[in-house]
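What follows is an incomplete set of chains from the complex, kept in their original frame.
All chains are identified by letter, namely A and B, in their written order; residue positions are counted from 1 within each chain.
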């Protein structure tokens, strides 16, 4: 089974919830999720953020649901890293 | 529970307390806090500083209270890093 190890997401979010709350909500998707968020650009009502998620096995659909639930939208997937471990590893 | 490991804050502060005192006050928020402050721009009455806080578990509300108490204001959260450790770690 192919595991998703890393995703770099370009997300447009409202100012609230703030970057910290947003980040925490994404990390709550699963154990051992690390989430790094950097603010790229700030507009009157929204901000563009780059989000890097790393985990042993990322659940993309769950991440996307959380993003939408917080009023934000996934603009693009900018980087993907996957690995197909051998069965007996 | 999601732990906040790192915050990069953009803060506008008056010249007094100076960068050193400001930094110390933030580190007093908790054990094992490391705080790095860099002066970005200096104005007549204020200076813009970038503050990087790293700790095993950062208490953001406590940091913000200290910032306000010293007459400074949090301009933006520029980077956040969180981690959701597995329960049995």
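The rule we apply is simple: a contact is a pair of C-beta atoms (placed from the backbone, for glycine too) under 8 Å apart; a residue touches a chain by one contact, two chains touch by 3 or more.
Bear in mind the structure is a predicted one, so any value in this text is a computation, not a measurement.
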{"item": "Complete complex - number of sequence copies, 2 represented", "value": "7"}
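FYI, only the chains that are shown with their structure count from here on.
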{"item": "Magnitude of the superposing rotation for subunit A and subunit B (Cα, nearest 5°)", "value": "50"}
{"item": "For subunit A paired with subunit B, centre-to-centre distance based on mean C-alpha positions, whole Å", "value": "24"}
{"item": "Residues of subunit B defined as touching subunit A within the complex", "value": "2, 4, 7, 60, 76-87, 89"}
{"item": "Parts of subunit A lying in touch with subunit B, wherever the complex brings them together", "value": "18-20, 22-24, 27-39, 42"}
